[in-house]
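The other protein chains are all here in position, but one chain of the complex has been omitted.
Going by the order they are written in, the chains are A and B; count residues from 1 in each one.
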Amino acid sequence: MSDLVDVQINGEWHQFPKGTRMIEACREVGAEVPNYCYHPKLTSPGNCRMCLVQMGMPPRPAPGAEPAQPDEDGHVPISWMPRPVIACANTVAPNMGIRTQGELTEKVREGVMELMLANHPLDCPICDQAGECHLQEYSVEHGKGEGRFREQKVKKPKNVDVGPRIRLDDERCIMCSRCIRFMDEVADDPVLGFTDRGSHTTLAVYPGRELDSNYSLNTADLCPVGALTSNDFRFQMRVWFMKETNTIDTNCGTGANITVYARQGEIFRIKPRQNNAVNSDWMPDSHRLSFHWINDEETRLTSALAKDENGNHQVVSNENAYAIAASKLSKFKGHEIAIIASARMTNEELFMVKRLAKHLKAKIVETVPRTGEADGYLISEDRNPNTLGVKTVLGLDEPGSQLESIKDDIKQGQIHALIALQEDLITDAGFTDDDLAGLDVLISSYPSANPTAERSDVVLPGGCWAEKSGTMLNIQGRLQRLNKVMDGPGTTEEPWEVVRNLQQALGGGNGIHSHMEIFKQLAEKVPAFSGVKFQDIGDLGIPLIETGETLPLLEREKERVAQGLIVG
Amino acid sequence: MSLEVPADLEKEIDERITHYPVSKRSAVLPVLHLLQHHFRYVNEEVIEWAAAKLELEPIKVLEVVSFYPGFRQEAPGKYHIRVCRTLSCAMAGSYELMESLCEKAGIDRSGVDHHNPIAVSADGTYSIEFAECLASCGTGPVCMVEDDFYESVDDVDALLAKYA
Partner (left out) sequence: MSAITYKAGKEPHPNERRIIFKNVDREGWDQSIETYEGEGGYDQLKRAVKMEQGDITNEVKSAGLRGRGGAGFPAGLKWSFLPPNNTKPVYLICNADESEPGTFKDRYIIHQDPHQLIEGMAIAAFAVGAKLAYIYIREEFPQGAEILEKAIAEAHDKGYLGKNILGTDFELEIYVHRGAGAYICGEETGLIESLEGKRPYPRIKPPYFPAAMGLYLCPTIVNNVETLCHVRHIMEMGGEEWSKIGTPNNTGTRILCVSGDVKKPGYFEVEVGKVTMGELINDMCGGLKDGRSLKAVIPGGSSAKVLRADEIFTVGKGDDTKEINIWDIPMDFDTLAACGSMAGSGGVIVIDDSRSISWVLNNINNFYAHESCGQCTPCREGSLWMKKITDRLVADKAAPSDIETLDAVARNIDGQTICAFGEASSWPTESFVEKFKDELIADTNPELENTPVNAEKELAAAGLL
């Protein structure tokens, strides 16, 4: 272990790999160092000075003198430097001492905080960052508690529209440059910059230009204060009222790790959650903001529907809906039934679909492909979150390839009943009224009102991604957990429950009571999952299948790590 | 409206850029100097032209322009005067020189602040601003009119007469 170095932090000796930044070493042993400008995924300018700590090294012997002798533990006494150093950019060295506490560090932090707040408007009561503001946090921990600044504060632009999704309050900006560095180094869209100089330094976009990158909202996450805020989220909800759920994004095959902030059945915002194997610390705006339909009470399906004799939808109980659906389906033989499921469904849901298909002896099980252009960052060409799950669990080699033959089979009177799960066939799968006209029975389940539901004999309300739990496989072959944020509206059930209940109504299958139970069966029956326990997956997922797929943004970050530019 | 840069100026700019074989971006100061010399100040059109020339986002040029007092973002007078404000010159009377120049040149500096450092005479002939140390502390007060340098300035009338 020659690449480990001994470092003393607050009196205790530890070992770290050579090259570890002091701030990371301290964090690792629980000696958190406050900071604003430092971010492990960005270059370190060392500008905020909040991470100043006291550093010491073994004394350099005077010319001709013997070097100091190590003590019984093998450590040379540390000679402490009178001036603090930044912990963010300096790396550990053999026998280095670091003090994140003590007179010097505390005095320095107090001084930096006082200067940081000198020109800050102190408008916390009306600031959207309140509650998650590092200025507030560190003021409490390291501030003076009284202000000596008696001068007029520097005036700067407020409420600046810097882009379609971001608003800027320059008076709150502490010039940490995280946002600028993100746009320069990660998003490759260097539209942010500082103008003017000294105390008048101002964060700006060029007049007429916009911060409109599809990654712009990451700057609001990065902003340690209330300077950059999300137009979508600002003033919607105080952060301390919201419940956080760690889950994954389902807008594409990347499966960016996210945290969803919700309160009382309503989602207020989504933020990327760090996963260095998937999305680093980032996510695209388009994915982050795609949740609003979930909160839309007007369009959500909140109860089961069945058509009466006049062909009009009537609200029925879920129980009745399953019974009606089962009785309609039981009129047909398996080879007259097709199931169209979704690559938006979890592995567990897909497993239940497979089980249902087997029970029905359905002729065809298919899913609907969804593609778009890959953006060269985090958005993959595959806009379904679980295509690999479809391939692995349902065993479909080429998902979507049978959609045309399903249409043909309906036209030719070979298929009489169709079950559409989590897909709107008309909007998303290219089905027309004409294609569906030949069906005797159409049963569908979807989170919101849609043209396919309108035409369905029975509609079963199934929860969306935020209303269910399970696992998915991203394009890299990583098995990740989707966690339920909240219950669906009305009588909505999780899709795996919908499938289970339908099968039960059809007289097949015993009660399965949780998605974890399904996973257990999955692990027993699908070879790729063999030996995997649900609890092993954890918050960050595990690599399960080797696909060879990479994420361009991650590859570039790896390069920057290799060059020593960032910690990673 | 796009900026009309004369061919010979653009040629000179292109030549300057060759002084920075590693990175075109390095040429931002020389390119701006040449453009300011020709257009008298660096407005948005100039910034955008320079940005396009150097293949930079305009904000990266504005970052630089707005940092340096050597670049003027507003139109100066026909003759731009810079009076050294720093200690040795101030001790030698540079504030008095500024007052006297303003009086003789008909310049009202009451609107000057951090964001608007330059004051222009009513007739547009002269403009003036304080500059920090011009590095001739032994011969204060000193000033520059355009690129011409003047030491131990005492005869303001004679100075302005050269730039009538």
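Miscellaneous remarks
Going forward, contacts are C-beta pairs under 8 Å (C-beta built on N, C-alpha and C of every residue); 3 or more make two chains touch, one makes a residue touch a chain.
On a predicted model such as this, the values are computed, not experimentally measured, just so you know.
Screening B:V5, B:L35, B:L54 or B:V83 for touch with the missing chain picks out B:L54.
Residue A:V108 is the one among A:I9, A:C26 or A:V108 that touches the chain not shown.
Along chain A, the points of touch with the absent chain fall at residues 44-50, 52, 82-84, 86, 89-90, 108, 111-112, 114-116, 118-119, 148-152, 154, 174-175, 194, 196-201, 564. In the full complex, chain B touches the omitted chain through residues 19-30, 32-33, 54, 56, 60, 63-64, 67-71, 82, 85-88, 90-92, 110, 113, 131-140, 144, 147, 149.
Here is the rule we go by: only the chains that are shown with their structure count from here on.
By the touch rule above, chain A contacts chain B in their complex via residues 190-197, 200, 204-207, 209.
Chain B makes touch with chain A in their complex at residues 44, 57-60, 62-63, 66-67, 114-115.
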